[in-house]
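Only one protein chain is missing; all other protein chains are in place.
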Amino acid sequence: MIRHFTNLHEGGQDGLLNLVERALALKAGKLHGRPLAGKTVALCFMNPSLRTQVSFEAAAASLGAHPITLFIGQGTYALEHREGVVMDGAAAEHVKEAVPVLSRMCDLLALRCFPEGKNWAEDKKDPLLAAFRKYATVPVVSLESALGHPCQALADLMTIKERMNPKGKKFLLAWAPHIKASPQAVPNSAAEMAALAGMDVTICRPEGYDLDGEVMARVKAACAAAGSELVVTDDEDAAYAGANVVYAKSWGSLQNYGVPPAASLTSRKITEAKLAQGDDAIFMHCLPVRRGLKVEDAVLDGPRSVVIDQAENRLHTAKAVLLDLLAANTREELCPTSSAH
Amino acid sequence: MIRHFTNLHEGGQDGLLNLVERALALKAGKLHGRPLAGKTVALCFMNPSLRTQVSFEAAAASLGAHPITLFIGQGTYALEHREGVVMDGAAAEHVKEAVPVLSRMCDLLALRCFPEGKNWAEDKKDPLLAAFRKYATVPVVSLESALGHPCQALADLMTIKERMNPKGKKFLLAWAPHIKASPQAVPNSAAEMAALAGMDVTICRPEGYDLDGEVMARVKAACAAAGSELVVTDDEDAAYAGANVVYAKSWGSLQNYGVPPAASLTSRKITEAKLAQGDDAIFMHCLPVRRGLKVEDAVLDGPRSVVIDQAENRLHTAKAVLLDLLAANTREELCPTSSAH
Partner (left out) sequence: MIRHFTNLHEGGQDGLLNLVERALALKAGKLHGRPLAGKTVALCFMNPSLRTQVSFEAAAASLGAHPITLFIGQGTYALEHREGVVMDGAAAEHVKEAVPVLSRMCDLLALRCFPEGKNWAEDKKDPLLAAFRKYATVPVVSLESALGHPCQALADLMTIKERMNPKGKKFLLAWAPHIKASPQAVPNSAAEMAALAGMDVTICRPEGYDLDGEVMARVKAACAAAGSELVVTDDEDAAYAGANVVYAKSWGSLQNYGVPPAASLTSRKITEAKLAQGDDAIFMHCLPVRRGLKVEDAVLDGPRSVVIDQAENRLHTAKAVLLDLLAANTREELCPTSSAH
């Protein structure tokens, strides 16, 4: 049974909290040596990245592993993932070969693959990530897919825990304007993370911008299990009131899939004035962020912002994920007091 | 005298067999430590790759060396290789500088350079690889050029030896359909490898798709030296009959150089029915493979296929090549019983 890390829900609350606990221990310098010496990790990118590539490369290297970063289709062959097709187009290689081959040469495969943005029913199947899981014979890590960005969620929860006990605090996921119809991966994972961490979750979005129903069902179930509140609203005043965490992100409408947000929605920009309505709220964003468009400069440059810490914590949580999948024996060294996970 | 690994014929039968023997020992875990610690290897790509980049990066790293992967002309300057020209075009750097410079900074240079596909007489000179050999002051490895793909051939023979004693067995090189005029490198090296390994060699190709005459002269000589049979035919039934190894590959015609194969040749697709005519034949392909076009899915997904093993063996043979050129002292450790090579 190969273990993967491609979403939050398979590991559940325990999985999430344990990885964050270990990342905090790694940040505190509690691991010595190069436990992944001799191992090779393939980082496969279909889409751009900064934090993800650098954090996983740096994490792998510092643990002794060798990272191989591949920009799929540039330098490597374009990949086909549909079954049973006659491959007479641009794609020269099928995942049915590429993934087993990488599995033989590397100890772990990580994949970033954004949605196409044309058909949500197709995109939400996460076909390439699903194919990696199906055909890999080594652990697979999602570096963001259509449905989620679990590595970001780990860093997000770690950053929250550095500042507060999340249990019972108010987490506001605030929709932000953009010139494009952005993916739902980050808001999906942020909402799931906050719910699993026992926070009250408020999602403030324009009408027509609800998150996917299956994701919301998991968020609802996690809030119910924690006895916390879940609110979905279009009322910004009510949403910001008393918030402890304001997590800004733009995402496209699933109803008008692929269509950029209306220009009138630019008033949804995150501002200092809005943040001031919270309860000494911290400001979070996964980055990159389009300054002036999604968020006022004053917010990003001000004392509420923890976005750089979030990014730094990508490094520590990447180490935690790599160790969990490739060197499970380091768990005890990192968290000697934790129970038998 | 710098030793290079850019073709099979310079090393001859002994060179080929010894590298494969060492690769088998490496796969069996017979080498310890990091014999290439402190060394740097430059991997220069003019063309896409998956197995080649990943196998050489992983091989170098696991032996302690640092691999530097360069996509020539993307990130680096485009290279000129013609002598005596006024460089007033797109190429900003000449191999007469680039190769000596890389030789000063790195311990080994590897190059992938496909043919242009316009003029075989020019392409078969392998001008860029020849320039690397001419101007390098460190060992050069071919990662596939117009004339051959010797690293693939090492992995191929290793894969065959894992399943049978190749001596006297029937090796069928089977031409396969494609939408493009593919290079001859892989079929050239596969035929040479099989002949050097003492196999009976059958090449089944449509009329007009003969391999280069100089390559065929070497194949013929190797078969003669081994006392084995060489058959070139267009009769698929006779070709498959009794085959122990079916090695599929598409290649373009040298007579109609650069012209894609006629649509009527799609009947040459490799099928289970054809394979069944062999003598419990294994199916080989260097990958990537266009499913449905060159080969039926059932072949690739069936038990005869060893294509993933072939790919894995690229890793072990890459290690053998690097060690041979950079740490000759590891030979005895790997193959203590082999004679004084």
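Going by the order they are written in, the chains are A and B; count residues from 1 in each one.
Basically, contacts are C-beta pairs under 8 Å (C-beta built on N, C-alpha and C of every residue); 3 or more make two chains touch, one makes a residue touch a chain.
These numbers come from a predicted model, not from an experiment.
Engineer: Where the complex has a chain not shown, which of A:89, A:208, A:227 or A:292 is the residue touching it?
Structural biologist: Of all options in A:89, A:208, A:227 or A:292, contact with the hidden chain holds for A:292.
Engineer: Taking the full complex into account, find the residue in B:100, B:227 or B:302 that is in contact with the omitted chain.
Structural biologist: B:100
Engineer: Of the listed residues A:51, A:149, A:249 or A:268, which contacts the missing chain in the full complex?
Structural biologist: A:51
Engineer: When the complex is taken as a whole, what residues of chain B touch the one chain not shown?
Structural biologist: Within chain B, the residues that touch the unshown chain are 38, 40, 42, 66, 68, 70, 74-77, 80, 84-88, 92-94, 96-98, 100-102, 104-106.
Engineer: Name, in rising order, the residues on chain A that touch the hidden chain in the full complex.
Structural biologist: Listed in rising order, the touching residues are 45, 48-51, 53-55, 57-58, 61-62, 69, 71, 74, 179, 287-293, 297, 300-301, 307-308, 311-312, 314-315.
In this text, only the chains that are shown with their structure count from here on.
Engineer: Averaging only over C-alpha atoms, locate the centres of chain A and chain B and give their separation in whole Å.
Structural biologist: 40
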